[in-house]
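With one protein chain withheld, the remaining protein chains of the complex are depicted in position.
Entry: chain A
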């Protein structure tokens, strides 16, 4: 057996701490080691060429790379070794950066000693490595996109245009999400509805997209290439193919409730059009506020519907389908400002959220004035963001810019207005944002750095009195305003939290969905074939959301386009002689990959190797040592332990 050992300097990251020469000398003394080399950057093209040449020239059959974490460059070197004609699974990485030079920066001698141990462990493991072969598995071209806000719409359209079958599932009766509520979008001030509605209209027009509105995901099981989805379509009671959106039903309906689309500022009937640009453009009956369907109480809407579109007998419908990959675009909710009691939201008439103001401005543009906006207006920034008192440490990233936008829209509509923005830090980081902020200042919006300490609405005049310290001039400002706007932050939507549980996705602090790698795999998750995009992954603006949605579509296409995909052979397998069929392994398997079967009258555990993700839980739980994991065999782990403990192996 010939093992080649390569020690990387990592451009100083390792060599500044670890004595590379000593590690190399140590490696040379190990049995079966035929070649030891070092390089400033093992991951560089030139070093990898050297590795390929060495494997061929010296006939190496095992390789140890002492460098960074296998999480970081494992795939890189596996590919290189494969190029030289070896199995990618005879390559071992000794992590002497993340687990050695970085944490032990101030103890170079001990670090060198530890580096030797780590290299030795990799060598003894490599000795026992078997040349496993990659497997391929067939995959179809069906995608489930969950959530039809701008992120889901963009991902679905990209996939549909590329010829993939898309199931677009939305729990609300219309697609469009939060973006449909906005007035204009920063920094270009495009009208949100004008740029969104053509995209919304493209969805039902795309022959590859099956749009399922008013539908929620009940369960998802299976694995990449074979996800079984159960969705439940809630009854709409209106046939979308017959409804002409004539509004007669809503006129006749005697039930008035707050309109969610206008954040409860306006009202709607129990049968209603979700919003003016709704897709599908059909009414929906809200059975929670309707006078009653069983027994049927009123039926005034049915009586006036000329199209015969109303059917009170609709029942929830379960829809089953199978997809190959999944894109999660379940979005956000705004922070509930009632949790921040100091701002007296919902108690004061003249304290609104920024989303309320978006609706007021949009409705005004459409010709409906719900309330006067007033002359003196204050924006309070960071409501529910960067605030540990409410448990949200993160920055919501969009509030600075939407306040900049809304404030100058108000100022421009009436230059006599006094518009103030009380901020903590003003973050104008995106393309064109700083210029847009400057433009707001030129328009006459006054930006004052300071967190509002006190807010009180006068019970007679309804003017809102604010007390705030200008932290730049150290002046205490006390002033009255006609309207106070809370720039509320974002939080993960209920759907985001729910789908994380259904798909077993990892959440990052704040409850957002965690990507597989923040820089190099920003839309992947650790679940194979599940991608995330938009605000489900974290707060972001529309350009970033659209870019991420297209990225998620591209990543999904990358997996499906070839018609087959590679599966790691790092799976568990059962030694049938040792297995007693106790079933403990099946109980601990988080992927439901293990079944207990009868074979010649004996209960035996069987691993579905396509489903197995190689987590090792079954191996650790097996009381008789019958479960083994390829590439991490018990014999290999024992050898590594012995090496670490200084025993002869």
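The definition used in the following text is that a residue touches a chain if its C-beta (ideal position, glycine included) is under 8 Å from a C-beta of that chain, and two chains touch if they have at least 3 such contacts; residues count from 1.
The definition used in the following text is that contacts and distances are computed from a predicted model.
J.: Can you match the unshown chain of the complex to its UniProt protein name from these: "Rod shape-determining protein MreD", "L-serine deaminase", "Metal ABC transporter permease" or "4Fe-4S ferredoxin"?
T.: For the chain not displayed, UniProt's protein name is "4Fe-4S ferredoxin".
J.: Which one, A:40, A:162, A:255 or A:554, makes contact with the chain that was left out?
T.: A:255
J.: Among A:31, A:103 or A:292, exactly one should touch the missing chain; which is it?
T.: Touches the omitted chain: A:292.
J.: If I consider the whole complex, including the chain that's not displayed, which of A:44, A:267 or A:441 touches that chain?
T.: For the chain that is not drawn, the touching residue is A:267.
J.: Since one chain has been left out of the picture, which residues of chain A touch it in the full complex?
T.: Residues touching the hidden chain, for chain A, are 252-260, 262-267, 291-292, 295, 297-298, 300, 333-334, 336, 338, 346, 370-371.
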